[in-house]
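All protein chains of the complex are present and in place, except for one that has been dropped.
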Amino acid sequence: MPKEIQIKVGFGDQFRDLTVRIQDDDVKPWQPGDRLNLIGQSTPRVDAVAKVTGTANYSYDQKPKGMIYGKILRSPHGNADIVSIDIDKAKKLPGVRAILTAPEIFEDESARYAGAEVAAVAADTEMQAEAALRAIEVEYDIKPHCVTVEDARKEGAPQVGRGEQVNVARISPRQRRGRRGSNSDMDERLARQEAAVGKVIQDSDVVVEGEFSTQVQTHAPLETHGSVCSWEDGRLICWASSQATFGFRNELTSNWGGVRAKSCQILSEYVGGGFGSKFSAGREGVLGALLAKEAGVPVHLMLDRSGEQLSAGNRPDSLQQMKMGVNKDGVIQGTRIRSWGTPGTGTGGAGAHNDGIYNIGEVDKIEYGVRTNTGGAKAHRAPGWPQGAFALEQMMDMAADEIGMDRVEFRKKNDEHPIRKVEYDIAKDRIKWNRSLTRNGGAEICQGLGIASNLWFSAGGGGASALVRITKDGQVEVRNGAQDIGTGTRTVMGMVVAEELGLEMNQVATRIGNTDDPQGPASGGSTTIGTVTPAARLAAFHAKKELMEIVADRKGWDASELDLKDQEVWRIGEGSTGMTFESACALMDDDAIEVLKGRPRRNYEGFSDTNAGVQAAHVEVNQATGAVKVLKVVAVADAGKILNPLTSESQVRGGVIQGVSFALFERRIMDRQKGRMLNDDFENYKMLGSMDCPEIDVVLLDVYNGKSNTQVMGLGEPPIVATAAAVANAVSDALGVRMYDLPITPKKVLEAIAKRDAAKEVPAQKKGERL
Amino acid sequence: MRPFKVIRPTNEKEAMEQVSKGNASYLAAGTDLLNRIKEHVASPDSVVDLKSLPGMNTIEVTDQGIWIGALVRLSAVSSHTDVLSRFPAVCETIIHAATPQIRNMATVGGNLCQKPRCWYLRHEGYSCVKNGGTGCWARDGENEFHGIFDNQICSATQPSNLAPVLVAHEAVIEIASKDGVRELTADQFFIGPSSDPLREVSLEEGEFVRRVMLPESTRAGSWAYEEAREKQSFDWAQASVTLLLDRGGRKGDHRVVLGAVSPAPLRRSDIEKKIDGSDDEIAEASGIAGAGATPLSENGYKIPMLKGLIGKAIRSARSRKEG
Partner (left out) sequence: MVSKNKNPENPEKDGVSRRSFLQGAGAAAAAAGVARIPETVIAGQNGVATPEVLGPEAESIQLKVNGADKKASAPPSTTLLDFLRNDVGVTGPKRVCDRGSCGACTVLLDGQVVDSCSMLAIDAVGKEITTVEGIGTPDNLSRLQKAFIEKDALQCGFCTPGMVVSCTALLEENPKPSRNQIREGLSGNLCRCGTYQNIIEAVEHVSRKGG
């Protein structure tokens, strides 16, 4: 039975009372004015000592007794079928213990991109495994390939897929299935929509349009994908670099690749980054488990950097055609969007979120997935959002300029988010929006400002339980089997429990990344903290209740009047009873209190279902060399209640840095001749380094959101949404010419300058359209 | 990594004998060679470790110039007081190279003899004129970072950051060869593909660099080194300009050497002549930056980039002189 409670929701000077129905055993969200000891205080990570001393043991670092090394052979061809694999010579080489072939394991003879798995070897040493890989003889049926969206869309392009698979498929809106004639219904509906929105745009005061493109970005976590697998009496123990321990386990107990482990434990106490690429065990996970089974000893199979860059995931590219109708009062009337992107050899998952964030009037949007012979896309930190925001935010600036309205005022005019409305002004103030700068290419070194917005949806959800254990001698431990990929989940889980029990951080032990512990979520959608912490708080609350009942029983007090604060038993409203936490625990008859509680499946009604965020960038462009330097990014962020400002700020900084790196440097480079990735390394795949890092000014808004008992929302993904868009707008502001393609390299800057200067010489030319 | 033998010769003759036996390569620090072995684009059965040879790890300051042993680490050169005071441009180019870690490891000799960073050349499976095959994949492929001058046979560029400044200083490269020691000037040492597409430097079979001399007679009155690249943290230059003014106290004895745009460092005497102290010297000098260039599909941007860098270099060198 749900119960009704009164709470305050809001932030800053915008609070309101709300009656919410919460799960009957749940605890009331913290309220403004509550005396909190840890929550809201910057708290160092509980695993920081291990990480700064090199004693944190990642999957890559495991070495169970008898462990040998696995390696994967990959196809060098852009598109091929595997005709035969001869492993005879390899088998005879010294140290070789197991060889598997991909067609046999995955029942798939195709190797549809350069980097596709062909075979795997386990041998005593890495050198032996490598020697064996190179002794495997593979016969390929090489087919023509296409590795770019442009090539794959061409008339008569080589077929990427097999069978009936076409290269280009409409992915949104989807074809309806099942009903006869429904496809032509859909086509008619889309045609009507195109005509109607076309008219709305046509009738607007001003029309702006542009074609934007973004590049393929690889996740490039520093710890590559892979695992160390050990079979012990039919049970598979697997140290996995995973951001979804339970999902990883479920794959290895499933029929995939025939692993079918009857029992399986995933251990991921430390994970060297994931960013969306480590949800699945992947083919490497399956191969690792099977190599260990065949070899009869534990196998270390972590991808090498090339394998990681080729096969372990990326953010798909995009080509976005946008056309927007705007009235002179600043209200957007309608927007037409067509977009294409390649998720690799499939078609799903390459959409760009270019119609979110603002009200953009009537929308006519169609998205296409384009198959190419390239490594597959995976969810990548705010999938679809940074690329969509880039196109949308360029359009916002173009439209504002066209009607002569301030770029921030124009956004406000088309934005109803209650938090973002406040965030605009903070960002403007901190970046000094109205400062005077040498803009529009006015000098060799010029500067510019840009602004853009975030949007996210992540109050967490069901799917997590936490175990809180309080022992008779006063030890406290909280366990959840999910992982911490660097976000600080583990620390915050401990903070929530310590807060509830009135303890200090060092009195609560935390255990994570172990599927023998209670169920936890995948680190996806920025939902981990919002999912795990309400379960942890609930378990701690009930463990406390049990302890207070024991104390009340022994002391003849009323349990409902007792609470734990400052490591002592308090009488609510009166203060400490003088009894310490340890002496309260000592009153237990049993060895320990153990409480397992699950998070409520649904979120409560609260202040806002979404988190917002605004970022402003200040850049400097050297017109002689084309170099762009991001001087400063102001990132105003909100994520419900900020539990740990220290790690929250780090999350925002991290998002901004990856966003700047996406804006200026990173891109996968494919050789169209042989269909191979040319920069499958860290020398030519360029990621932002210390000297390219801007000053980042993070402003966190603390929002009493009410969505759960910890009322936290996720913060991993939203901060990367706006950054590249804000940087690109700032570069355009500095140069006086629009940038349509990411990344903004010196080459593109110099080319844009040349184009701008040529246009200046022919002033009669039509302005600023690329279509 | 594939297994290989490591041979440690005790003298130069032995080194040359060992390297000519079968499939062998010289090893200095290994920062380049090990990478190429890992990529399977070099597959020596044995490496002959030059570090076991005596006398190649010192910097010697004489009246004629500064001799730098081939095994001296890049960071030891850039922090050497005499090199810093007499040949500051050399130090400046070094601190733009690679990373602090690599500069502590890589040797001067290895830096000069590293293979080009062309991603086709360093990718197993692309046979081209530079590794014994024919043609150049970059010409019809991804050539954004390739050369714009002398790029008809092979469009890879000379990767050494030191190379252009050594040419500008007319450094002497001392080479151990079968018949003893021979010397080349830096501009003779670095060669383009028309001489021999398989080599970037004038070393015959078995030869290696012993030391490099920076001649006192080419000390610059003023200087500048400007380079453009995408990232400031560890990246390769897309284009660079080394400018020495009034070398050896001789007014008008300038050197302009371009880097990262051609197979060997490109001295541009036509640009040098334009640097005459006149009011429009920057416009005049940078205006002809692209003379003779034959850009490929993706690297035409290097011409305006060079123009920008030449302007920056002249301004920088002039202000250094006045300041």
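Some notes on this structure:
Going in written order, the chains are labelled A and B, and every chain counts its residues from 1.
Criterion: a contact is a pair of C-beta atoms (placed from the backbone, for glycine too) under 8 Å apart; a residue touches a chain by one contact, two chains touch by 3 or more.
These figures come from a predicted structure and were not determined experimentally.
The residue from B:Q64, B:S85, B:Q101 or B:S319 that touches the chain not shown here is B:Q101. The residue from B:R8, B:R86 or B:K273 that touches the chain not shown here is B:R8. Per the touch definition above, the residue from A:R653, A:R668, A:K707 or A:K748 contacting the chain not shown is A:R653.
Checked against the hidden chain, the listed residues B:T31, B:S78 or B:Q158 yield one contact partner: B:T31. Within the complete assembly, A:D681 is the residue of A:E423, A:D681 or A:D741 that touches the hidden chain.
Although one chain is not displayed, its contacts with chain A can still be listed: residues 44-45, 47-58, 60-61, 63, 69, 73, 75-76, 83, 89, 93-95, 118, 125-127, 131, 134-143, 220-224, 270-275, 304-305, 485-488, 646-647, 649-651, 653-658, 681-683, 687, 689-691, 693, 695-696.
In the full complex, chain B contacts the hidden chain through residues 1-10, 14, 18, 23, 27, 29-31, 34-35, 37-38, 40, 43, 45-46, 51-52, 54, 75, 95, 98-102, 104-105, 124-127, 131, 133, 232-234.
The rule is short, and it goes like this: only the chains that are shown with their structure count from here on.
Interface of chain A with chain B (complex): residues 76, 126-127, 130-131, 134, 444, 622-627, 629, 664-665, 669-674, 676, 678-679, 683-684, 686, 688-692, 745-747, 750-751, 753-754.
In the complex of the two chains, the chain B residues touching chain A come out as 1-3, 40, 117, 119-120, 123-126, 137, 140-142, 144, 228-235, 238, 298-299, 301, 304-305, 307-309, 311-312.
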